[in-house]
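Removed: one protein chain of the complex. Kept in place: all other protein chains.
The chains carry the letters A, B and C, assigned in the order they are written, with residues numbered from 1 in each.
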């Protein structure tokens, strides 16, 4: 791909202009589940005009809902103000860096830049909005870390978590989280009617990202945790059940209050006053829903927390568009389904 | 129902005869998911002849796979040697006690007698086979407690569990576990594409049963625990992920060895040498599959354990037939799908 | 319910005002699947303000996504310009007629008024837009008839269908089409992993409506047909496979052309130039997707046609809002997801 953005090497100018002009956007790796979802959101975005979408496997086919055809990445020659890179981990970062060097504002949806390489900003506006506003290369966060970060951050900052004990995070994700590559283990005949744990014992790729996000959000003071993802026989959605050791006297109501205060100005975070969110209430919406429950019958105080969100929206594409909005100076909710 | 068993008030004689003769069996509450599964197993059982099946809601309809019609409970007049009572909690126990007093060998599949009322024996042959052999009123265990008991018992007995910390049990069950009553929350339109926690914070009916079973199996020394069930959008199967605090030096291999030794003579327990069981490998089979994984990155030693089984077989009907086999002096595997 | 609409008995005035003012709307029977979907659409409608939603079963609970509570129908006292009646067949029509007599513009989503009783206009703008424009009581069409009408109408009008032979219509619907009442046959445990025909042999309630719609659309000349619905284990969507006997020489391309011409100005109808629509491409969108295929190896010429649409949108709630838009003089696409 040869990216010749309009505002070459001038990200500040680009951003100033953004508030008045629409941006030309390219999606690199647009036929995977995340890429498809980015395309779907961009089609309805008031300030974005999709000008290119790449796909190796579907090259030449029509990009759904658009007049474009998928092109091979190496055949792209375009002027893009905004690039969303949705390639597999290991490939994606290099593309993003190249597009960024050529002057585009870039959101990389892979894990490649999440540790901060190449000056990438970790893209969670609810926590690091100012950095995203002045950034031009955003590392979109992983799906699983999002529910954990949003649930624990207010409690950590309020000193409610007992850092001497281990947080347990039991998570379940719909199958689109595994991508759209043709792998036998994700065939309908394998996944339907099944449920299984994978990458058990802190072996998942997201574990360092979770640790990094929790440490950052609370000045380095974060609890140890065990993270276990499971594969759910549904297409979309992540539900995470957290077992949070708390200091004495911390009630579900106190946790709810801490979150309600922390997210008072955040339209994409829904704190349940009573009850716990379920998967379906969040699928198709770019929100993070969180609730807390008391636990009876244990001596060491603990809360159960459930966080639910759409892995393709608040866990990927919706978050990416939100990041693009913030970075571009547009309304943060533009083009995002709530 | 009026039960006039053949061997009135003579359970010992009944059992002696059982090894040579077949038994006439009645299923009370036979059109629910558990009752249907009991009927299905009894149809293929070499020593059992199904003579009656009751159902209020399907009275007069054909019992699938048999020449019988469902009758109303109050219209039953039969000579049954063996009664399986699958009525809702609160109704089931009284029926079972009456049938037992009339001389039948009884397996009650509800929660009513699991605390031991009316002399009922808690029906887990792998742990209390001798009591079941001489028993005539069996309280079939709840589904969720089974995976927990089978996973923890060998570790508890081997002194591997750190009893000062809390065991976390995150469980997911197929929808047939909720029964076949027409309730809006279990409609296909509500459950499909969803996943949710319920009875969170040790609020589930099975919590006291879990505590009791763990205490019994290890002379009273059992850990505190938090139990969270979730509703899976599948018909059958339970998968339980346990986070077990262990004493220093206990490896997954040690846990596997403890279980392999404990269950060496138990054909219905499958210990995974490496890896963890998934839901589908157990659906349709009367087995309990268990595996263990190490956890990295935590100071306080912990194992992750996954137990998987079919909620309608090893979690209900299969277990009930196993209990009937033991109680009746038949081969424990007779009529049971492995 | 007591409906005191603002523009009592003055539907013409109401409509004139509609283009400049927003309408207050009530949804009667708002907690069923159709009612929920109407509410969901109205929340995002630029000209409609939802002021009441009724539900017997969820009375007092929060209407999702709104600040309203469900009220019992008899407790409603409101000024509504627009009423959507989503009650069960047999109850719904009477409510609609009363609301209409009290001056509201009404869309009835039941079958009660589809034969034209009480002056109700059959609500398919693509065919009878002028009547809807001047109407104030609309009978929203049944879901199954929609795909059949949209597929056959252009071919009938073009004289392409051989009326001496029988059209076969094999249809499959997601489970939300059966409503949200708690019935055992629609439990997840019954429907999942199953597929079955029902109301076979032209026994379905929609058969007379199909016959009436086909006759109306072509001046009385309509073919005989056999209609067989099946229950699909998915939540949403209808796919209808039609076997259409055609006069000699009618190719799929000719059928596509006839449809493309007929629907050239209709943004909610998508004609596939090649290929056939699948269920998922229409779920969540208020469109009717139609494609045609040739048939080889038969002497009597025939086309296979597939029509796919979302039973809750183009088959119910989306169609209802489209009707309300036409009737109210608003843009026909307002508030409708494409």
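As a working rule, a residue touches a chain if its C-beta (ideal position, glycine included) is under 8 Å from a C-beta of that chain, and two chains touch if they have at least 3 such contacts.
Worth saying up front: this structure is predicted, and the values here are computed from it rather than measured.
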The one of C:179, C:233 or C:337 in touch with the missing chain is C:233
Among C:90, C:201 or C:267, single out the residue that touches the unshown chain. C:201
Where the missing chain touches subunit A, by residue: 33, 57, 175-176, 180-184, 186-193, 233-235
Name every residue on subunit C in touch with the hidden partner chain. 165-166, 168, 170, 172, 193-197, 200-203, 207, 211, 224-226, 228, 230, 232-237, 239, 241, 243, 276-280, 283, 293-300, 302, 304, 306
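Convention: only the chains that are shown with their structure count from here on.
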Give the label of the chain whose average Cα location is farthest from that of subunit B. C
Chain centre separation (subunit B, subunit C; CA means) in Å: 47
Find the geometric centre of each of subunit A and subunit B from their Cα atoms only, then give the gap between the two centres in Å, rounded to an integer. 41
Per the C-alpha centroid definition, the whole-Å distance linking subunit A and subunit C comes out as 37
At least two partner chains per residue is the criterion; list those residues in subunit B. 193, 233-235
